[in-house]
Structures are given as C-alpha cells and as structure tokens.
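As structure tokens, the structure follows; a few thoughts come after it.
Excluded from the complex is one protein chain; the other protein chains are retained at their positions.
Entry: chain A
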Amino acid sequence: MLESSVAARTGSKPSELGGSIIAGSGKPFDRKKRLFAMNRFFRYICIASACFVCLILFLILILMFRTGVLTFRDISFADFFFSTNWNPMEEQYGALIFIFGTFALTALTLLISVPLSIAIAVFLSVFVPGWLKNALRPILDLLVGIPSVVYGYLGLTVLIPMIRNVTGSGMGDGILAAALVLTIMVLPTISRISDDAISAVPRKYSDASYALGATRFHTVWKVLLPSARSGIMYAVILGMARAIGETMAVVMVIGNTAQLADSLLKPTSVLTSNIVMQISNVPFDSTWNYALYLMGFLLLVISILMIATVRWLQRKGVQG
C-alpha cells in the first residue's frame, strides 16, 4: 500500500522523485526525533498556557485600574471612600455604604459558616464510617454546584418570609438574609476542602495520638486540625472570596437600597450588587461608570490581598 501511494505520487509528479525517497526512508524525521520534537512542542504549549493565565489577570488588573482611576477626575479621593452619599443623578459618588456593606456581610457570613463547616469537615473525615463517607462527600459536592440564582430565589421566596415572621419586621431583606444565604453557599466549599485537608493528614499522626491515650476530641483539636491548618485556611479564604464576590444571590435578598447597613434587617447594598444593578444602564464614558469600575477594582484588590495574606500566613506557619 505504501509502495503504491509512493508510485502514484511519483507518477503524477516525476520532478519530486528525490523528495519521495526522503519521505519513504524516514531517516531525517524518525520516531525518536518526532517524539522529542512533540515533547518539546508540548512543553511550549504548556508554558504559553501558563503565561496566558497570568496575562488575563494582568489585563483585568490594568483595565479595571485604568477605567476606575478616571473617577478621580471628577470627584475627590476622600469623597469616594468616606462619603455615604451615593446619588448618581446629582453627581454624588460616595461608596462607603457599599464598602462597609461588603465587609459587614462577609464578616457575618464567616462568623456563622466557619465553625459549622469545620464541624461538618470533622464529621465527614473522622466520625463517619467509610461507606457513609463515600456516599456523603459527593452529596456535599452537589451542593457546591447549585447555581447562585437558585439560592437567591430560595432566599427570596422562603427565607425572607421566614425572617419577616420571626422578627416581625416589615421588609426582611438586608444583611441578615444575605448572610444566611451566603452561609449556605460557602458551607459546602469550606467544609469540603477542610475535609480533604483533614483526610490528607497522615494516618500515623492520629494513631500516635490515640496511642498516647488522647481522646477523640484531643486528637482532632490538638493533632488533626493543626496539621490541616493550611488547608483549612485555604478553604476559609476561598469561602471568603466567594462571599465577597457573590453577586446574584445577594442581589436578590439584600434589598438594593443605598443606605448604610446599621441594622441587620435594613435593606442595603454591597459592592457587587450595586455594580450589577447599575452597570447596564450607564454610558461607558461617564463618571458613574468609572465609579462602578473603581468599585470593581476595589473588589479585585480585596481578593488579591486575601490571597497574599494566605501566602504570608502559610509561610509563617512553616517557619514557626
């Protein structure tokens, strides 16, 4: 078959007789060379992809910064960060309400979710027998995948009426409702990663601890959790990032009103919800739009700072 195809080629193009001999002999490009060439080529593809991922981050950073910083052409630095007067119709762009809202919401969410998630992680990794563990872990994974709008929708239709009934307040939407919804959302993230971290602690550590006569409480508290610390920290930070950046679930339950959240049950607004509610109806080159991009840049800086903190904590943990 090979000969026939070579013959056909030489038949149609007699001038390339030499070429067909080279192609047939396979010497210049044999299997070994081909493998090494592909190996190298593959390596370059991988390097390019890694560079591309970094490039995206820098593109985003530069773009958000360049657009966001234009805000300060029209309003002062102090006005943006320390004024609570957000009124785009009258050219007032004070973002303190949203910044405060974001921090308050995240803190409240973590306060509720971290102890619960670590308890669930310990439950899954230490308490539950093996067969049940294998059944339960995928179920938690499924919960991670439930879309945020669905959580928002449930918050709106189930949680808010419930809060209204329990507290007797008129509205029900606000920081508390948003924090409860976010807790449910970050719970599987934090507990699943912490569970992985705790399970990854070598078996001999806990065996040694039990052999020394420690109770299960002691083993978990003094051996497993400290050993899994960096993994748990990573889980908490990921959960925190999700809580800070979550948009749609929060939009649906927080009330979207530009007022300072000095009460748990007062409709307010956070950075993400304000951006998504307003971005689609502003012209691109207006101060309003620049201010929204600046708020986005702020979110970006917060999330990157969190990652830096994790790194720093981890390095300190390794040294100490």
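The working rule: a residue touches a chain if its C-beta (ideal position, glycine included) is under 8 Å from a C-beta of that chain, and two chains touch if they have at least 3 such contacts; residues count from 1.
Operating definition for what follows: contacts and distances are computed from a predicted model.
Here one chain is missing from view; checked against "NADH-quinone oxidoreductase subunit H", "Tripartite tricarboxylate transporter substrate binding protein", "Acyl carrier protein" or "Phosphate transport system permease protein PstA", UniProt names that protein "Phosphate transport system permease protein PstA". Considering the full assembly, A:147 is the residue among A:147, A:161 or A:226 that touches the omitted chain. Here the missing chain is touched by one residue of A:252, A:265 or A:291, and it is A:252. The missing chain lies against chain A, touching residues 35-36, 38-39, 42-43, 45-50, 52-54, 56-57, 59-60, 63-64, 67, 116, 119-120, 122-124, 127-128, 136, 138-150, 152-154, 156-158, 184, 187, 191, 215-218, 220-221, 237-238, 241, 244-248, 251-252, 272, 275-276, 279-280, 284, 292-293, 296, 299-300, 303-304, 306-308, 310-311.
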